[in-house]
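Note that one protein chain is taken out, while the other chains of the complex remain in position.
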Amino acid sequence: LRKGFPEVVFCQGKTTDQVVEIVQRLCGGNRTVLATRAGREVYEAVRAVFSDAVYSELARTIVVYRGERPQPKGKVLVMSAGTADLPVAEEAAVTAEVMGNHVRRCYDVGVAGIHRLLDKLEMIRWAQVIIVVAGMEGALASVVAGLAEQPVIAVPTSVGYGANFHGLAALLTMLNSCASGIGVVNIDNGFGAAALASAITRMMVGSE
Amino acid sequence: LRKGFPEVVFCQGKTTDQVVEIVQRLCGGNRTVLATRAGREVYEAVRAVFSDAVYSELARTIVVYRGERPQPKGKVLVMSAGTADLPVAEEAAVTAEVMGNHVRRCYDVGVAGIHRLLDKLEMIRWAQVIIVVAGMEGALASVVAGLAEQPVIAVPTSVGYGANFHGLAALLTMLNSCASGIGVVNIDNGFGAAALASAITRMMVGSE
Amino acid sequence: LRKGFPEVVFCQGKTTDQVVEIVQRLCGGNRTVLATRAGREVYEAVRAVFSDAVYSELARTIVVYRGERPQPKGKVLVMSAGTADLPVAEEAAVTAEVMGNHVRRCYDVGVAGIHRLLDKLEMIRWAQVIIVVAGMEGALASVVAGLAEQPVIAVPTSVGYGANFHGLAALLTMLNSCASGIGVVNIDNGFGAAALASAITRMMVGSE
Amino acid sequence: LRKGFPEVVFCQGKTTDQVVEIVQRLCGGNRTVLATRAGREVYEAVRAVFSDAVYSELARTIVVYRGERPQPKGKVLVMSAGTADLPVAEEAAVTAEVMGNHVRRCYDVGVAGIHRLLDKLEMIRWAQVIIVVAGMEGALASVVAGLAEQPVIAVPTSVGYGANFHGLAALLTMLNSCASGIGVVNIDNGFGAAALASAITRMMVGSE
Amino acid sequence: LRKGFPEVVFCQGKTTDQVVEIVQRLCGGNRTVLATRAGREVYEAVRAVFSDAVYSELARTIVVYRGERPQPKGKVLVMSAGTADLPVAEEAAVTAEVMGNHVRRCYDVGVAGIHRLLDKLEMIRWAQVIIVVAGMEGALASVVAGLAEQPVIAVPTSVGYGANFHGLAALLTMLNSCASGIGVVNIDNGFGAAALASAITRMMVGSE
Amino acid sequence: LRKGFPEVVFCQGKTTDQVVEIVQRLCGGNRTVLATRAGREVYEAVRAVFSDAVYSELARTIVVYRGERPQPKGKVLVMSAGTADLPVAEEAAVTAEVMGNHVRRCYDVGVAGIHRLLDKLEMIRWAQVIIVVAGMEGALASVVAGLAEQPVIAVPTSVGYGANFHGLAALLTMLNSCASGIGVVNIDNGFGAAALASAITRMMVGSE
Amino acid sequence: LRKGFPEVVFCQGKTTDQVVEIVQRLCGGNRTVLATRAGREVYEAVRAVFSDAVYSELARTIVVYRGERPQPKGKVLVMSAGTADLPVAEEAAVTAEVMGNHVRRCYDVGVAGIHRLLDKLEMIRWAQVIIVVAGMEGALASVVAGLAEQPVIAVPTSVGYGANFHGLAALLTMLNSCASGIGVVNIDNGFGAAALASAITRMMVGSE
Partner (left out) sequence: LRKGFPEVVFCQGKTTDQVVEIVQRLCGGNRTVLATRAGREVYEAVRAVFSDAVYSELARTIVVYRGERPQPKGKVLVMSAGTADLPVAEEAAVTAEVMGNHVRRCYDVGVAGIHRLLDKLEMIRWAQVIIVVAGMEGALASVVAGLAEQPVIAVPTSVGYGANFHGLAALLTMLNSCASGIGVVNIDNGFGAAALASAITRMMVGSE
């Protein structure tokens, strides 16, 4: 079951000690462990125990690889609108990689400069699943879903201020998209988008 | 002051009798009268008194022309995303015309089919002010404002359902746009958008 | 492009005449046409023109088949919590069928009677994609996603009253699910769920 | 009246000095005092005066026992979904104990892993009242109330992020539950749940 | 299991035919059936089949008694604030009776006339569980819970206008009560309150 | 105009330097100056210039008396529900005093202990205007307005947590009160309540 | 107590029969009865019993005078912003008259035409209490309170559309006013404003 899939620890709201203890317990099972929402001091503590732990400062992820690393099979494209959306986009990208996908990144293609997006049609065609990460008004998901035949997973981010209401604006935009083929996850939930993308690509591989 | 500008009656919440009486009073002043949010029976009653009243079923507007009709000077483009947005778009278009502007219409250019929009670049270049009318997720305003140098007036519509919350989704989208040069008016307020557009084009004419 | 996929008309907010005219135009292109949110009188008018139009009273869908009917390939399971959710569930089921999927239905398995749901594990295992339709508190999506490895598409419905706020409760439940592998669509958007499901199954078939 | 029931101090928004003074005043009456939402420094200050004060770091409660300690009579089960819900669950558990109940704890039984919950049916049968503590989407209350005949008291927690809106998602879930026999208290109000549970078990004992 | 408890049909959102068919199916099991949210025409249709069906116009409930009628054992007091709250209060009262409780009613005791409420202390003392039904600002629950030792079940109603937001005001009031011992159910959910009350009184009887 | 009324400075969002400079400018006009929302360091800085400045730590007010101090004439009663409401209640009380009223305080009379409130009927009768300050569910205003003939000014406070939404619960309660004769001010606006109370008592004195 | 004050019936949500029966009961007490939110058919039914009942179509009020009619003493000014606000303004005006006040009306003085308002300074000076009724953005209350020394009672109305949210916009405006001396009542609550105004003027008369 869930072969090759990592165990996951959500660090937010846990103490450093708790995270280390959980990672230790999970690694005992000889499965790769992914920790999300991990600050640098959490990483330092994990590395003290697992010296091969890999940290991404931007994504705030720790990975401790165990067991056999599966050959990447699915093709996931992660697109994002602005630079402030990068942490969420990278959480998605790292997660998708750990879950056995080829990942390509296509950042900074917000809809206010539509031509930058139109230059990326080939990348869009390459993907089996597309994750679109966007804050502010979150319009990127609609434009991408209009251009692509593949399933699009939309991640609203809390980037913005004022009438953005901490990501509500982008969330509503994505739920109300006039384009079809879009599934939405919670605000800032890059992990959840990649988990859904991986459930999809795993089925494709499984259906081969 | 406000030379050549019509008097305006907002019919919503008024009885037919009240509207007829107000139109009669205003027409006495020899100025053109525009009535918005006017159903067909209101129009019938107005036409009984002013046989030259002009009705738009779609825009739900009545116009009774009086005094000299000014030469159209401003150039206003009205764009809309979906067919359900047409009543609001037409309210804007008729109002802008009555207020002395050339109006061009560019409808059904929602962002899910971005190429239809990109085919309209010439129309966009023609305009002095662009009114963008959109419901659902309202993303059109951002894309247009990214393509155009001119002021963009965004009108969210109440078209949609569920997490659209009667136009709130499109309103928040437009207020949070990552493109600059956008001013937003109330949900479904086609009249208000055209009034602002006309205040802008009038200044341009005034500055000649 | 989108081979074998139907053209779609969203009838809500359109007059019967408009729908008939659009269906006529689209059928000219020799592609199957699916009309959603269609009341009985809309159906009568369409049938007057296309005597082979197929209507589902419950789903409020009309289908006019044209061109070759593709062999069903994807496997989509539609689950729903209560009987009041049936119209949305059927909109999803009919759409998924028209888009070339085998569809199985598993209704009335709300979480208050968890054993009825646990009796359906085989159906769950059969599916490539699972659509979960639920109103009230919408908890079914979390339980199903916990049981299944496959992608789950969650459709909150507006069924409920009081602090349900027309589907907001179920929507928030689904976005905040503690289970992973869930993508959410707009409240009552059965069509959108099926379109996403079909984008997924089509990729699987395409990846064969 | 309220025989054997403790006096309660809600520390949030009070200075350490104020809490100490109130505890001193209340203990004078020879009744047990329970202080909730008490940080460690508040505890240190109370202990300086009452060296037998008992602190729970997790529950953030202080208890100073006075008078005769009543024999525990009611049977209260406290269940919780995730580890981040523990502080609220423990506030409920400690309060229920101080109010004269046997308390059993059943933690980490979120609905995404329904089988862990189904393994606990015996504990469920043991209880007279069940307190269900859950954040995120709060679906646990519905599943438990479906399994149990007893009154269920649901406590939404503020655990979550994004469209959780600080516990609103779980609150709405619990209010809209499709299962019956559930009463809901305020977000994070573990104390209030236990007070209601104790009002219920006290009536049972009283009706003996 | 749930001995003596009725089967329940929630009529809202069901056609008359559907309700009749469900009632017929359930009565076959020789258990009493309670239908809530039933309009008069639904009742007429049920009575055509079950001539002994009992209707309450105010509560909008139908009861078809079957099997042995249990001796009433629990003592439930239903209090309400204003006359517009009566339908919800009666839904609670009828449900509690059908579920085997003695029910007393104490209506029109809103907090703006506190002395009318204080005249009812004896009734309050009689009860094992108190259901408080209130719209507008819903303050009655706090005052009653301050006067009573017993569990209080608070039912906010949608009675009110303007900043009442269809019952939200009363709901928030009840959730934030400064008195303890209160469990809240959904807006207008008289049935749910009685079901919880009955789960409580049943435990008391069970603990005898 | 506004004879005997103080000048007022709202310190929130101003630097200490700005406040000192404004107080100096206003005192030049020989009128009493009241500063609200003033922390201790602001007070220290003001006292360095005006050694007779009077500070209330609880109310967070500074008063610098200048000109003739008017004889107190109006009679204002300030009531509050809980101890956490005291800062707002004191802001109201101090303001009402500086504006020329006799002020009596009646604190800690929340509705969960209705008898404490009923013991205060004489104080209620004494007042010309009653200010009611309450957080949590804010029910005190309704009960007091039911007992009193005089105008009641209700001040919701932000005291509470969870579904209190920073004072929204108490605000809605007060706006929806079933008792009449209540005017509501903004959340935590003790100053505003006293300003309105003083506008009322001033008219009474003026009408003498 | 409340000498000369009418009994009041709030008709909304009551049947015609119920209203007639309540009016009959109250008139027995020889006190004037005021019924608010009364449609024409309710009036017809009341007039069949009390032929001297006085109806205001605009205010939707019925008055049956009984006992001695008190000499009007207080001076209440009712101001309103737009014509759609008239029903609420008249509900306030009629109520204030029945409660023994001289009432002057000053309608159609919205802030978009500030000079019309500035022409009314004498009326403003005449009043002891000013009721300001406004929908849309509700800004009138702030401007009037800035011009007047007297207490201002602000009544937001539900007039507006889109982002007005049924009166929420005007309500928030009035609660956040930068002018002081304003008390706010519920949306559309003309009655409540007049009741508060009368509580104020009655105190003034009482203090003579």
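Labels for the chains are A, B, C, D, E, F and G, by order of writing; each one numbers its residues from 1.
The rule is short, and it goes like this: a residue touches a chain if its C-beta (ideal position, glycine included) is under 8 Å from a C-beta of that chain, and two chains touch if they have at least 3 such contacts.
Quick caveat, the model's predicted, so the values are computed rather than measured.
*Asks:* Who does the absent chain touch among those shown?
*Replies:* Result for the missing chain's touching partners among shown chains: A, B, F, G.
*Asks:* If the hidden chain were put back, which residues of chain B would touch it?
*Replies:* Residues touching the hidden chain, for chain B, are 1-2, 8, 128-129, 149-153, 171, 175-176, 180-186, 191-192, 195-196, 199-200, 202-205, 207-208.
*Asks:* What residues on chain G make contact with the chain left out of this view?
*Replies:* Chain G touches the missing chain through residues 81-82, 110-114, 118, 136-139, 142-143, 145-147, 160, 162-165, 168-170, 172-180.
*Asks:* Just checking the interface: what residues of chain F touch the absent partner chain?
*Replies:* 12-14, 18, 156, 158, 166-168, 171, 186-189
Here, only the chains that are shown with their structure count from here on.
*Asks:* Work out which chains are contact partners of both chain A and chain E.
*Replies:* Joint contacts, listed by label: C, D.
*Asks:* Matching over half of the contact pairs by residue number, can you pick out the copy of the A-C interface from F-G, D-F or E-F?
*Replies:* Within F-G, D-F or E-F, the interface duplicating A-C belongs to F-G.
*Asks:* Which chain lies the greatest distance away from chain G when centres are computed from Cα atoms alone?
*Replies:* So the chain farthest away from chain G turns out to be A.
*Asks:* Find the geometric centre of each of chain E and chain G from their Cα atoms only, then give the gap between the two centres in Å, rounded to an integer.
*Replies:* About 36 Å, centre to centre.
*Asks:* Would you mind listing the residues of chain A that make contact with two or more other chains?
*Replies:* Correct list: 168, 171, 175-176, 180, 186-187.
*Asks:* Among all the chains shown, which pairs meet the touch rule set out at the top?
*Replies:* Listed in label order, the chain pairs in contact are A-B, A-C, A-D, B-C, B-G, C-D, C-E, D-E, D-F, E-F, E-G, F-G.
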